[in-house]
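Missing here is one protein chain; the remaining ones are kept as they sit in the complex.
== chain A ==
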Amino acid sequence: MTDPNPRMSLGALLRRPETGSFLGLAAVFVFFWIFGGSNFASPNGAASWLNVAASLGIIAIPIGLLMIAGELDISIGSMVPAGSMTCAIISGHFGLPIVVGIGAALALGAMVGLINGLLVVKTAVPSFIVTLGTLFAVAGLLLGLAVIITGTTSVKLQAGPEAKLLLGHFIGGVFQVTIFWWIAAAAFWAFVLHYSKYGNWILAMGGDKVSARNAGIPTDRVTIILFMCSGMSAAFVGLSQAILYNSAQVSAGQSYIFNAIISVVVGGVLLTGGYGSIFGIVLGTLTFAIVNQGIYYTGFDANWASLIIGILLLVAVLMNNTFRKMALSYAPKKKGAKA
């Protein structure tokens, strides 16, 4: 009340969850700009990391929301190839209209999410274990069915011009149209988490699920919906890749698991839940993609990228802890309680 606009002060800025992520992003950007030369920041260079960031980012946001709500979903590692294979088998192998393939892929994502969510809320088994199970189950099912139906593990898909334009197009020859889907997804989820009341529910669930339920929040339903969203997002990325590259493979998604978790954590989301922001996740995803792709613009061997990402993750977690402590203890008085 005393400060009419508390968000504008430097102190308030430092307390925001994404401050650490922003500093991390700035650091890697400057690093690769210096060592990567002008190519890194050229349109082609920017496209290489923006394209990676876009498909990763579409998945990382719902993963981040699940983590804020105190859950985890690693089944996305199978849902990406499941989404692309479903779309390719239906619209490529069987030649049905592309909308059917897209719809089926998204429905599959929603269904696996529903199963994940139901298992988590009904059995109270940690979601890491539940989704580890569905990760393998979906991978096995996919491989088995693909071989039975098509006789191979790789299916061709030739989408029509409309689908290509919306999902598999290179703007200016280099920027994937997925980048716009990512921006739209980020805007949508930022509204949900930071402006709608459902964001408050998600934060409260991650803080203390029992109290949240007692306060009247339908925690089971929210958990299930979040799992469905992450399943559908992974399927979406998968199907758009199938449309983009004109083919789908059974094994093309496991790297998303760790990459998404790294992006989310670098983005300032608290692993134990209850804290985080969409903007932070976007920054974390960009940071990851810049390191992942920027290395090719430097004179260094690409293998060093993993080292940088590993160190970045550790630094990010430490830095985020520091910023969180500052957020907790900012007050014109002596004693700040621990979280």
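Rule of thumb we're sticking to: contacts are C-beta pairs under 8 Å (C-beta built on N, C-alpha and C of every residue); 3 or more make two chains touch, one makes a residue touch a chain; residues count from 1.
Just so it is clear, contacts and distances are computed from a predicted model.
Taken from the listed names "4Fe-4S dicluster domain-containing protein", "ABC transporter domain-containing protein", "ATP-binding cassette domain-containing protein" or "SoxAX cytochrome complex subunit A", the protein name that UniProt assigns to the chain not shown is "ATP-binding cassette domain-containing protein". Checked against the full complex, the one of A:153, A:200 or A:254 touching the unshown chain is A:200.
Here the missing chain is touched by one residue of A:90, A:212, A:281 or A:312, and it is A:212. Looking at chain A, the residues touching the absent chain are 1-3, 6-7, 12, 195-197, 199-201, 203-204, 207-208, 211-217, 270, 274-275, 324, 327-331, 333, 335-339.
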